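Note that one protein chain is taken out, while the other chains of the complex remain in position.
Labels run A, B and C following the written order; every chain starts at residue 1.
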Amino acid sequence: MPFSYSRTVRFKDTDAAGVVYFANVLAMCHEACEESLAASSINLKVFFSNPVVAVPIVHTSVDFLRPMFCGDQVLINLITRQRSGDEFEIGYKILEAVADKVVAKAITRHVCIEPVSRTRKELPTEIIQWLQQWSI
Amino acid sequence: MPFSYSRTVRFKDTDAAGVVYFANVLAMCHEACEESLAASSINLKVFFSNPVVAVPIVHTSVDFLRPMFCGDQVLINLITRQRSGDEFEIGYKILEAVADKVVAKAITRHVCIEPVSRTRKELPTEIIQWLQQWSI
Amino acid sequence: MPFSYSRTVRFKDTDAAGVVYFANVLAMCHEACEESLAASSINLKVFFSNPVVAVPIVHTSVDFLRPMFCGDQVLINLITRQRSGDEFEIGYKILEAVADKVVAKAITRHVCIEPVSRTRKELPTEIIQWLQQWSI
Partner (left out) sequence: MPFSYSRTVRFKDTDAAGVVYFANVLAMCHEACEESLAASSINLKVFFSNPVVAVPIVHTSVDFLRPMFCGDQVLINLITRQRSGDEFEIGYKILEAVADKVVAKAITRHVCIEPVSRTRKELPTEIIQWLQQWSI
């Protein structure tokens, strides 16, 4: 089941072209990811501030289909997919809510590491459960 | 009556010290301002993307009382005050919602201008109504 | 000939994991693009604030190979490539300057549009010259 996250486009997201600055689209996707973790009862403060594992992004890609403007309501649908014992991928579809049009699509690919040594580590149970909850 | 805006602290808001980057506290305050405008039926897209008037910030100050961490729930209470025919001020109090402790206080002072010439202009009716709605 | 842009990693670029926030890598690439435009005598203020044409990004991808830390000196090598009369692509290779190791690779694909109607438009001469200057 995909996870859905609703968000208003903020003034800070925009640039002098009057639309959302391209890299901020990825920040919106990451917000959706954080919300999906919280929705799976993962404590964000522990997960991001004092983690046993980290899940840095090793690859990302984005297709920008339509501009987004300050005040736009967007809906981000997120789907997770485990790729191996220490890798997963998240797919994002961003829709402008009023016109119900896809404005961007993105993926982020993550690996699980031990945060200090930065060596690969098996995904912990709570992440695997989160991956299962929001996969198709 | 103050306006209240609830917000989760995002990973993007933080820095390598593990807490919210100081300047991002002002961005959170501006988000609260945007929400208060929307709550007064002001169309954000028109107001920020194609404005008849602009209300740039000419002064700001912030007191940082406690650190904020990724995942923290914060409540931003906002109060508006008209200072003259073309100036107003907004006061913000940011509380960490679980402990109910004030983490920061800020003000932003704005002037009303015509966006192209950047000369001062009287505040329009819809802004005066918004100022009255969220003043004490 | 590739264009080279040197940059110090800033505290603002980092997140609570202690390294550069992933989406900020794209912002660094865009900075390199801006510098390459300036190096080809394109006036950035006119180009980005009052443009005759806009060149929004329609696709991007990034491979993150190594973490970047606050204070790191990075070198961004940029190569341009015209794809058609109204499209071009930029390739970026980011190196940590001391160890001379590649830390990230990225591409951005752009289309040329008329900024108000947002319809496609032929690339102007100054952009074609810039593309030729920094292509292989």
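Annotations
By our rule, contacts are C-beta pairs under 8 Å (C-beta built on N, C-alpha and C of every residue); 3 or more make two chains touch, one makes a residue touch a chain.
As the structure is a prediction and not an experimental result, all values here were calculated from the model.
Judged over the whole assembly, touch between the missing chain and the shown ones holds for A, B, C. Against the chain not shown here, chain B presents residues 16-17, 19, 21-24, 26-27, 30, 48-49, 51, 54, 56-65, 67, 108, 115, 118. Interface with the hidden chain, as seen from chain C, comprises residues 8, 10-12, 14, 18, 27, 30-31, 34-35, 38, 43-49, 69-72. Chain A meets the missing chain through residues 11-12, 14-16, 18-19, 21, 23, 69-70.
Following the convention adopted for this analysis, only the chains that are shown with their structure count from here on.
The most centrally placed chain, judged by C-alpha centroids, is A. Centroids of chain B and chain C (each the mean of its C-alpha atoms) stand 32 Å apart.
Note on chain placement: the centre of chain A and the centre of chain B lie 26 Å apart, centres being C-alpha means.
Residue positions of chain B with contacts to 2 or more other chains are 11-12, 14, 18, 69-70.
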